[in-house]
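Dropping the structure in here first, questions after.
Omission of a single protein chain aside, the complex is shown with its protein chains in their original locations.
On to chain A.
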Amino acid sequence: MTDAALTLSDVRFTWPGRGGFTLSCPDFRLAQGERLLLLGPSGSGKSTFLSLACGIVTADAGKVSVGGTDLGALRSGARDGFRAEHFGLIFQQFNLLPYASVADNILLPLRFAPARRARATNAGAGGARAEAARLCAALTLPDGVMAMPAGRLSVGQQQRVAVARALIGQPPLIVADEPTSALDAAAQDVFLGLLFDQAATAGSSLLMVSHDDRLGARFDRVLRLDEIAATARGVAA
């Protein structure tokens, strides 16, 4: 059996300060190539869950592993590098550095991930930049967008640039935090279609969190956060 893309087992985490918000997740597993939608209203601990999954914060107890690597066993600098290599991240909005060009935004994670940079460079003729341009085209971004400052694009275009950034160099795991919440229904549909196509092309697993259960039909699996994790707020603090 191959390693799962992401597993959490017996994880428990409490934010320092902040009224002691605690999340515990006894068992969670994301298979390779799987597309999973995690549903939960705001404040339900989605961000905490994602922070744990990406190694931004480390579990107080239990184990988070990505592709067989225990995140808790890595030192913080190594964990940052690991995240750059293995994760493509897409946020709700304000995903990009507005002052940097689209090309620089897309290529930014490669700066911290040599293996991923090598994959992007070898993806086709022309190196990483050409690969970024190919992704832009595949995501139906207009020609000539690469040199534009990211802040000039529409919100929908910015989200597609964020997808290109998440996908470049084919990281094994794409994590998206409510990427469609700033888009209208029609745009959401187009966006998800593009995201799925490209994630499938890259062979990446997709973990998306949202409060919108209408999106569920298009995923392999839909879970509610309260099915896999328990949260508690500020009892001990």
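Points worth noting:
What we mean here is this: a residue touches a chain if its C-beta (ideal position, glycine included) is under 8 Å from a C-beta of that chain, and two chains touch if they have at least 3 such contacts; residues count from 1.
What we mean here is this: contacts and distances are computed from a predicted model.
For the omitted chain of this complex, the UniProt record lists the protein as "Peptide ABC transporter permease", which is one of "Manganese transport system membrane protein MntC", "Peptide ABC transporter permease", "Flavodoxin reductase-like protein" or "Putative dehydrogenase".
Screening A:Leu107, A:Leu141 or A:Leu194 for touch with the missing chain picks out A:Leu107.
In the complete complex, the residue from A:Ile56, A:Leu183 or A:Ile228 that touches the missing chain is A:Ile56.
Touch with the chain omitted from the figure is made, among A:Leu96, A:Ala123, A:Cys136 or A:Ile174, by A:Leu96. Considering the complete assembly, chain A touches the hidden chain via residues 16, 47-48, 50-51, 54, 56-57, 76-77, 80-81, 83-85, 89, 91, 94-101, 104, 107-109, 111-113, 149, 151, 165, 177.
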